[in-house]
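To start, the structure under review is shown below, and the notes come after it.
Note that this complex is displayed minus one protein chain, with the remaining chains in position.
For reference, chains read A, B and C in written order, and residue numbers begin at 1 within each chain.
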Amino acid sequence: MPGVSKEEVIAFLARAFPGVEEYLVIEEMGDRSSRVRSKFTKRNLRPGGTISGPTLMTLADTAMWVALLGEIGTNEVTVTTHLSIDFLRRPAPCDVIAETKLLKVGRRLATGVVTMYSDGDPEPVATATVSYTVPHPPGS
Amino acid sequence: MPGVSKEEVIAFLARAFPGVEEYLVIEEMGDRSSRVRSKFTKRNLRPGGTISGPTLMTLADTAMWVALLGEIGTNEVTVTTHLSIDFLRRPAPCDVIAETKLLKVGRRLATGVVTMYSDGDPEPVATATVSYTVPHPPGS
Amino acid sequence: MPGVSKEEVIAFLARAFPGVEEYLVIEEMGDRSSRVRSKFTKRNLRPGGTISGPTLMTLADTAMWVALLGEIGTNEVTVTTHLSIDFLRRPAPCDVIAETKLLKVGRRLATGVVTMYSDGDPEPVATATVSYTVPHPPGS
Partner (left out) sequence: MPGVSKEEVIAFLARAFPGVEEYLVIEEMGDRSSRVRSKFTKRNLRPGGTISGPTLMTLADTAMWVALLGEIGTNEVTVTTHLSIDFLRRPAPCDVIAETKLLKVGRRLATGVVTMYSDGDPEPVATATVSYTVPHPPGS
């Protein structure tokens, strides 16, 4: 079960969600991890001028997906089974960076931790754990 | 700490998120609960033709917020602290209904359970627990 | 995939965890649900005189397991994959009741919601969602 290159995942994501490349940038990928940037747009603000919760949840879900595709490839249909997110600080109106680390890619489920930061600030704005189904067992 | 009417929350939501009324409908509200409909749009589809996870997460977050505003009013700034969601079934390409029940509105936190259904199907597509800060203690 | 009777699950639980019957009572089971009582013991108290968090987490995990065994039988080895719990009120020093409702028993995972109450009090002390692996697909 080979993984794929960053370029393949970028192309795959663009086909799956046309236009996504305008606001999501895969900066790094591989070695059971990913770094994904959600670019700032006024549409992602909520009252009070912070980045909205749904923006962070969408980022966490996508960043985990990207890290997983790097392991299992883009031929597989994998779906989120669980996402748990803690909102820690109000995110400033700027880009948000999601650092994902896969903790397990098993026969049924893959689980990772996603930590999100406002661009340039070392204190995390949110942390999430996300699980996806793994459609075909590695090695099967 | 008076609650507010459905009409007030609808107007408040429309001011906070212009255009939201095109895809979110508050069907019922009050008595520590809410019923919110996410109207179908092709933008909410993911590959495979099901409603995307971010659509359900946004709905859960908003439906909990609506139920909470019915208790604490719209003068308060309240933010999500935690959201945990389990995706149970692939949601059909149609409206999604979120039924929220507040389990606690305390001095610090309010917590509710949101159960989501594809319109017309009694089996839930997702369940979430959502917590918001409560800015000013009841009675203070 | 036949379910099992309450008596079978009680016997199974007693073999798996000898002595458990002294503090856990399966009051109801079946129809994708369970009602399990955690009997009061001073060992379950934490400073301040309330029932400890680990007691509630253990109860949630076990109550979900009981409800699931009622569906898939006791021949299967099933393990918890995820548990998310919100603590809502300080539980009084008395029995705690866990009401479980299975939301899905799928080919890979089973997920349920467990709501916990201090005996005699209608306001919940905690709510949890719990997922278990389903070892063999229904119908396979």
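In this text, contacts are C-beta pairs under 8 Å (C-beta built on N, C-alpha and C of every residue); 3 or more make two chains touch, one makes a residue touch a chain.
Note that the structure is predicted; figures quoted are calculated from it, not measured.
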| item | value |
| --- | --- |
| Residue among C:37, C:82 or C:104 touching the omitted chain | C:82 |
| Touching the absent chain when the full complex is considered, from B:6, B:82 or B:101 | B:82 |
| Residue among A:52, A:118 or A:131 touching the omitted chain | A:131 |
| Positions on subunit C contacted by the hidden chain, ascending | 16-17, 46-48, 53-54, 57-58, 61, 77, 79-87, 90 |
| Where the missing chain touches subunit A, by residue | 82, 84, 86, 88-89, 103-104, 106, 111, 113, 115, 123-124, 127, 129, 131 |
| Interface with the undisplayed chain - residues on subunit B | 81-82, 84, 108-109, 131, 133 |
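Here, only the chains that are shown with their structure count from here on.
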| item | value |
| --- | --- |
| For subunit A paired with subunit B, centre-to-centre distance based on mean C-alpha positions, whole Å | 23 |
| Between subunit C and subunit B, distance of the C-alpha-averaged centres to the nearest whole Å | 28 |
| Chain centre separation (subunit A, subunit C; CA means) in Å | 33 |
| Residue list for subunit A, restricted to those that touch at least two other chains | 81-82, 84 |
